[in-house]
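Shown here: the complex without one of its protein chains, the others still in place.
Let's look at subunit A:
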Amino acid sequence: MGIQGNHLPAGKSTAVNFKDRCQKLWFFTGRQKQLCSLNENVMNAVGHGARLAIEECQYQFNMLRWNCSTFSDSDSIFGAVTTIKSRETAFIHAITSAGVAYSITRACTKGDLTDCNCDTRKRGKKPRKQWQWGGCSEDIHFGEKFSRDFVDSHEPGDSAQGMMNLHNNEAGRRIIRSRMQRVCKCHGMSGSCSVRVCWRKLPSFRQVGDALSARFEGASSVKLVEKKKKNVKKLRAATKGLKQPNNTELVYLEDSPDYCEKNETLGILGTHGRICNRGSPGLDGCKLLCCGRGYQTRVREVEEKCRCRFVWCCNVLCEKCRFKKEEHICN
């Protein structure tokens, strides 16, 4: 899956060796190596998508006990915490698969990728003919398809964890589509609305992150239900009487570990030394974030840019101000 995408060297490689490089990436499955070898830009887009996902995760979890911390020296970028089938793992999977789908879609609309499908629904028709007859479908279809192909190929579909991850991957992708913004334009006779064209615009990834963050809070606990006779495995709500989670909701199998204390084996940093909000009653408040251990307040004198005047595109005229900043730090 794309979590390891961050391991890819960020710089551009030469055209000759990118195929070799794809084969050398040990954490890729066969299908992923195959997709990687397609085109150099494909891997750049996947890597960009993974980075986008991590940045977004860190933005959304900035003030939570687990703040989406990453490790550059570990095999897995988020540490062993992703082996626990928790809410957080659900979010990571969703945002990563969404990040890949988003980044591939953007690369398609930019014209960076030449492999984007014209119409993912109609098979066998030559793209040029299809384009000139009825036009191509939206790029998000290709982005989703690619993400499904690439990210999902990592998951075994028959285990409970695999099913949970697949569900969350799909939920992440669907969030993008559900946040797409509808735009319409009239261009009929004399500018009348007898001919109206509508299309959808890709949301910003921040909006996708916000939506997924809301889904994270409302994630449902599920368990694996096996019907041996029919050989069907399904994820069902853990408690009877609760609504079955639909395709856009996140699901998890286990409760989250304790993120308060440092845990080396799981890669949890703990909340010691984190900055908290004193007045806030929420999760970012000192009471909850510091897990009841209390906090210290320190006053620092800082020098920051202020009263900035911003001129498109590239001029920011700022003054430097010195002021005292109060910070609360968890014990």
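Keep this in mind: a contact is a pair of C-beta atoms (placed from the backbone, for glycine too) under 8 Å apart; a residue touches a chain by one contact, two chains touch by 3 or more; residues count from 1.
We adopt the following convention: contacts and distances are computed from a predicted model.
**Student:** What protein name does the UniProt record of the undisplayed chain give, "Protein wntless", "DNA 3'-5' helicase", "Methyltransferase domain-containing protein" or "3-methyl-2-oxobutanoate dehydrogenase (2-methylpropanoyl-transferring)"?
**Tutor:** From the listed options "Protein wntless", "DNA 3'-5' helicase", "Methyltransferase domain-containing protein" or "3-methyl-2-oxobutanoate dehydrogenase (2-methylpropanoyl-transferring)", the omitted chain resolves to "Protein wntless".
**Student:** For a quick check of understanding: of A:C136, A:L266 or A:I329, which residue touches the chain that isn't displayed?
**Tutor:** Only one of A:C136, A:L266 or A:I329 touches the chain omitted from view, namely A:C136.
**Student:** So which of A:C118, A:A160, A:A237 or A:L266 would be touching the chain we can't see?
**Tutor:** Of the candidates A:C118, A:A160, A:A237 or A:L266, A:C118 is in touch with the missing chain.
**Student:** Which residue numbers on subunit A touch the omitted chain?
**Tutor:** Given the touch definition above, subunit A has residues 106, 108-112, 114-118, 121, 126-128, 131-136, 138-139, 177, 180, 183-185, 187, 189-191, 193-202, 204, 206-207, 305, 307-316, 318 touching the missing chain.
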